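Below you'll find the structure, written out as structure tokens, and then a few comments.
All protein chains but one are shown in place.
Chain IDs A, B and C follow the sequence of writing; residue 1 opens each chain.
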């Protein structure tokens, strides 16, 4: 049963179209919605809406829902639309009138926002940790191959001598910069929207500071309309930070595919990381890297998808926002998986020093030679021309 | 078991990352892959690879797989990677050596292409039919409200008088143009890639004309490399044609949301198409239209996603292609659903003639008045200035 | 002076912001707007708005404007906003009252549409011709290198033997398919919007068939609102057709960059097509191909720029449409240039047969060997496993 159930029943086809895959996606939010509801109940108790006993029962049942969810036993039915409705219905079924009080002073609009932010903050913490591990791996590779010379390329042509260590170092530095963007996106979403209700507050004495503290948000997001206007906006900012990480992984994946071709042979993927062909017995393919490259493009398209959806909307909540959930959730999951898998790949990759050395052919030292002439006093441009 | 199973086992984490949600998506392809395999088997029989008895057994078992699939009993396991492997494994399990012969003269690369095109052609036919029905509804609305005057808007400001009939007519004409693009996308994918194998053919006397006829393709796609290079490209073209339909629906949805606001009141959605609010008892919301508008943006992002994935890839098959399946399938499904739902919405929508009439305020007839002066001989620009 | 000049002057900062670079872009449209105005004037004469003598003077002066434009002497001032205003102002200055009549029964809205379509049709014809020339070049290359063996790649790994001829043939076929999409986009824009005025017609007996014939459009675009709603929509369809061509060129460019690396050496760019480095004396860089690859991405972004702009707009003209002009014009120009430059590149490219042959190493014949066993009666899957 929907929270807003009317006399005339919603058309079935329209119900299916509007609910979409929310019941499935919202499983990701059950835990966070319960945590937020506990904080909300505590606040309602403080401002006199809930008695202590009512609060205790609600808290116990909300914790029970979290347990049910972890045991795979909490179900969101199509008729329930989303996790928020399923949870309220569950509370009413179990606690009667007490359950009917939980939605005081809030709307699904601020409820979704709160749950999504708690969920996202959690995921971002995991991603940050995984990126730091990847950075550590790249640092180790940098040290290990510190003195292995390989050709540096410009315009896809051998340019000047570089080292394998510094090659990996470039990605380490890039990911460290990405973490700054990730931290900013985290800081931006770390604002408590609970109590903004439908986007215009309520005529009750809501204590936002209290829920902010209970939910471990850095601050209150005061302007209620901005709470709603930041839906999608914040998602796009989080996804863009993920996108930068993914673009780095995609670039590294592309390089590794190239440099592990027989024609180069600088790197080698272990066999247990390679897949084969259905027709060609000899093939060993770097599918894992190809898919990582492709997933970078996918996450990139999610940024665009979210902005596409929200761009042009009137201020305040619009149902369009619902469709920003999927790209956000997928983007977070893909990024976490990809960072971990790249770390695994780097743990197995072999550097073929001989091939690297052999590829450092004479011409890539042309600038060095020009600089020798410079040191002897020849203007650089003359030295350059002499060596052309 | 994978078709290419090697001695060293594929790392589990990498297996999961590379297989992704193929087992789920590929359920959409089982039927089409079996149909294509039957045609392939007939061809192998013709060129002497399969005996008549072998062909018969393969055909019977492939038809059985289709039946299993329809009964929800055909399962694609993670270890099987995709439907193609699951089907070959099933055939080998049931038919032994005969099953081991089915993959002669083909690769998964051309197999996927073939199945995807048969699948897409089928879906496109359904979409075309649904769009034609929607066109018919719009035509009917056009006739019905032929003489109901409403204001035409430019710059979101009342501009000149128009009619409700012609308003709906604009969308009818637009969708009819979209059908031309849809037909072109259909024509482009209506080429048989079967026999191109991994993208470079095989040294067997494959009869592509025969499978083309059996599978009801319009022609052979001769160049084997082009078969692979058109992967993703064709998907993007199909999605772009769908995108145009969706953009029309999104535009119509946006208009209907606006014009059914109380501030306009030109149109009214029946209550059984509206949803409510969790906090505001009075609300009747046009969620179905908001989501349609958002889904237009989503399908648009799929075009971009597919092009993002394939742009920059070396010629020939790359595993990146795998990720173009999901946006294609989702795009086809969303479009079909949306066209049908819009048709449903239009069947219920009410035109409030009085409000339309009332909104036709004096100023929107300013051009008419200028033209009256023109008819009396005044140059238009002077008449315009006089009326300013 | 603006056509709509009011008593209160438009704020200067806002004038600059709204006019933007229209005066520059619109130079591309002067000729087409004059041609359309001549047809419009003839129609106005036919329906009795203009006397024969007035028509003759207007026609002569409009032809004079075309001449002035070709001589670089027709100027569009910021205060004139656009070419349409500049032309009307010019006519009024030269012909007085006669000039004041030209805008009868039309708006800038249908005027812009008409001029843009005439302009686009012209450019599309040039692009079609250039693509056909490129197709011919690819065909010639295909025949010339028909029997030169080179490795075909999958997953960026050598897969099976192919030929240089067929390699180029893949791009020939792809471009030929692109021409079908181009033709559809041409067909869609080949509709006459003149007479739709601001998007809601006028109360004058406009003869749209007459202008359709005079302007060589295939048909009338009857629904006036659809004329406006197709603005941006049609641009996106044209750009998408160009995008497909550009993506093909970008893919070919990427391949040529790769295969002309010393590590492959299959192709070689003549020196007069290569650029150098400011610091490295030895470099010969394929900048032309890198930029073509990048321009494919740029044109791709134009498709989404246009859709971005129009997505979410209310029906009817919105000033947002103005910004779709630049991506359309640039997209047409970049594509025309790129097709021609690719043709030039192909005219100079050298195929190194020896390197191609040498690269055809033993393992790429593994399928051939498996098929030999198949011919002797071994099931393919067993042959495959034997050769692994």
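Following the convention adopted for this analysis, a residue touches a chain if its C-beta (ideal position, glycine included) is under 8 Å from a C-beta of that chain, and two chains touch if they have at least 3 such contacts.
Note that this is a predicted model, so its numbers are computed, not measured.
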Listed residues C:137, C:300 or C:352, member touching the removed chain: C:300
From A:46, A:94 or A:166, residue that would touch the chain that is not displayed: A:166
Residue among A:109, A:137, A:260 or A:335 that touches the chain left out of view: A:109
Touch with the omitted chain, as defined above, among A:21, A:146, A:216 or A:315: A:315
Chain A residues touching the omitted chain (full complex): 3, 6, 49, 88, 92, 97-105, 109, 152-156, 159-162, 166-167, 169-174, 177, 180-181, 184, 187-188, 197-204, 221-226, 228-230, 233, 236-237, 240, 243-244, 247, 250-251, 254-255, 258, 293, 296-297, 300, 303-304, 307, 310-319, 367-368, 371, 374-375, 379-382, 384, 388
Residues of chain C in contact with the chain not shown: 2-6, 8-11, 13-14, 17-18, 20, 84-85, 103, 106-109, 111, 197-198, 202, 271-280, 283, 285, 287-288, 290-295, 297-298, 300-302, 304-305, 308-309, 311, 318-320, 322-323, 337-338, 340-341, 344
Contact footprint on chain B, counting only the chain that is left out: 154-160, 257-258, 261-264, 276-277, 279-287, 290, 304, 308, 311-313, 363-364, 366-367, 370, 384-385, 387-388
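Basically, only the chains that are shown with their structure count from here on.
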Chain centre separation (chain B, chain C; CA means) in Å: 25
CA centroid of chain A to CA centroid of chain C, Å: 37
Chain centre separation (chain A, chain B; CA means) in Å: 28
Contacts with two or more other chains, residues of chain C listed in rising order: 154-156, 159-160, 258, 304, 311-313, 367, 384, 388
